Structures are given as structure tokens and as C-alpha cells.
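Heads up: the structure comes next, in C-alpha cells.
Complex shown without one protein chain; remaining protein chains in place.
When the chains are written out, they are named A and B in that same order, and each has its own residue count from 1.
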Amino acid sequence: MTDKELSYCPGCGHGTAHRITMEVLDDLDAIKDTIGIAPVGCSVLAYEFMNIDMQQAAHGRAPALATAVKRLWPSKHVFTYQGDGDLAAIGTAETIHACNRGENIVIIFINNGIYGMTGGQMAPTTLPQMKSSTSPNGRDTGTMGHPLKITELIAQLPGVHFVTRQAVHTPGGVRKAKKAIKKAFEQSFENKGLCFVEIVSNCNSGWKMEPRASNVWMEENMFPYYPLGDIKVNGELISK
Amino acid sequence: MAMKGKIVVDTEKCKGCEVCIPVCPTNVIEMSKLVNSKGYHFMEQVREECIGCTNCALVCPDGVITVYRVKV
Partner (left out) sequence: MKGNEAMAEAAIRCGADGYFGYPITPQSEVLEYFMAEEPWNRTGMVVLQAESEIAAINMIYGGASTGKKVLTSSSSPGISLKQEGLSYLAGAELPCVVINVVRGGPGLGDIQPAQSDYFQSVKGGGHGDYKLFVIAPSSVQESADFVKKAFDIAFKYRIPALILSDGAIGQMMEKVELFEQEERLTDEQVIEKYGSWATTGKTADRERNIITSLDLIPERLEDHNKQLQAKYKKIEENEIMFEEIHCDDADHIIVAYGTSARICQKTVQLAREKGIKLGLMRPITLWPFPKKKIAEYGDTKKGIPTPDEVLTAFEKHFM
């Protein structure tokens, strides 16, 4: 990490996710061979905090950038770090096709069920009845559809090798998430296919909660809809 | 053989989110009454029974906690 102070709200999972990603790259001694792609969203400034070469992608397009970078530089680690609006709304096509082509990249997907940067609007992953600035009376699934389980969706694609969903609000969670990210970087580097790590995270500003309360709310509401654990390992779906 | 721990908090960078408080197994940390220059109450160690387990440092989103431990 650089020594810059993180711009994220107090208690936001982004900071932890950034740190464990960088720790993994340190452990793999891969800093000199890694190119990261930042999205548009809260983590648009990821390149201010991650001390590696990074490119800032247009909203939703990071998987396309990563595709080109990896194909042009096959000896490098290439990853995207994206939020749910970036990856599951505007970037759906780029996400699905990068996965379908089985690009040997890592996608780190922070799912906090809301658009954080722009002030808490509803995202494709916003839960039913969950309030946001564009669903003030709660998300009405009748008119705005159900939360998009993009991770389960891409797990079906043969090009995807490893899919897992983690959380970083508890010590155990952080340890598991770090192990998963490390596995993702190792396996994509061995050209086994796309490795996808979703991190369900809190957004206390968007959810309008205290940080600690938001983590409790997350466990009670987000986890039932986005269950933690491995979804696909070594190219095989884990049967639930 | 027990472990004795000590934490150092970068009080300026702490944003007072309190996410670390519930994960301390020996409840040695609390939010200070004082605030840093940005007006955040920062976390501080208030008891000696710290065992250096690093739980607080693991979950701290801003990485402001450094943990030291020694075998005693």
C-alpha cells in the first residue's frame, strides 16, 4: 500500500480488501509483475492506495482492459477491482464475456448492494425492500427486479476456474478472504482460467448505519442472499 | 507459555469506526474520549491483558493498528 490515507468512509470494507490484496501480492513477490485495473466507483482512487502500476477504466469496462493487458503481457498478473454497480450493471457484458473467454485474470468484486461513490443509489445487487436514494421506499422487486446474483451467473461459464464469496468484517473472514485472493492470483497465473473473488461488504454511509451496526445488518440481510463460501473450485461447481 | 501483546494505534489515521472493538477476545480496547485532529474518537488499549492475537489489526479498514507480542 502507499502511505496515502484511505479516502473511504470509516468502517468501509474497501480498505481491508485493498490491504489484503496488496499483502497477497507482496507474499507472491508479484508487485513488479502486476497490473491492476481500477473501476469507476468508490474504489476509483484505488491507484492512490495500491502501490502497483494501475490503469483507471471507464465505468464497467475494467474486464475489457484486463483482457487486453493479459493477452499482450501473458507473463504478468492482471486483476480488476470493481464494485457492484461497475461490474453487475453497466459492465455486465464486459464481465460475462471476459469470464466466458476464460481470461486468465483475477476479478475482485466488492458487493455492498449499493452505489457508494455517487451517494447511495440502488444497484443491481440491492436487496428486496432495501432502501437507497433511488429506492426510498425500498427496492420493489415487482418493478425493479430481483437482486442480480452475478457471481453465481458467471460461475456457470466454463472459462471460469475459481469462484468464491468472502467477507472482511471479521478476523476469520479476513484470513479466509486473503487465502482466497492468493489462490485466485496463483491459479490465474497458471492460466487455469478466470478467478473471481466476491467480497460482500458494508456501506455504512449508503445504508445510513453505524459501521458496527452495518456489519451486523450485513450478516442478517446480505449473507442469506449472498451466502459466503466457495462456489466453484478447480472448474467444478460446488453443489450446495 | 503465554503470549503477551501490545498494540500501537496511529491515532491520527483512526477514523473511529469501532469495527475492531467487538473482535478483541480479551476486551482490552475501547474508544477514547479524546479525538484526533479530524474529530474522530480514536481507539486505544485500556487494559494489559492483550495477547497479541492481531484480530483488531486484521479487521481495521485503515490499517492503523500495529501489534507487538512476545512469549512470556
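The criterion applied here is as follows: a contact is a pair of C-beta atoms (placed from the backbone, for glycine too) under 8 Å apart; a residue touches a chain by one contact, two chains touch by 3 or more.
Since the model is a prediction, treat every value here as computed from it, not as a measurement.
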item: Chains in view that touch the one left out, judged over the entire complex; value: A
item: Residue among A:16, A:34, A:151 or A:164 touching the omitted chain; value: A:34
item: Hidden partner chain, residues of subunit A it touches; value: 2, 31-35, 37-38, 44, 47, 51-58, 61, 64-69, 71-73, 75-76, 93-94, 97
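As a working rule, only the chains that are shown with their structure count from here on.
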item: Subunit A-subunit B separation of Cα centroids, rounded to whole Å; value: 27
item: Residues of subunit B touching subunit A in the complex; value: 13, 15-19, 21-23, 40, 53-55, 58-63
item: Interface residues, subunit A side, partner subunit B - complex; value: 1, 5-6, 8-16, 19, 168-171, 174-175, 204, 210-212, 215
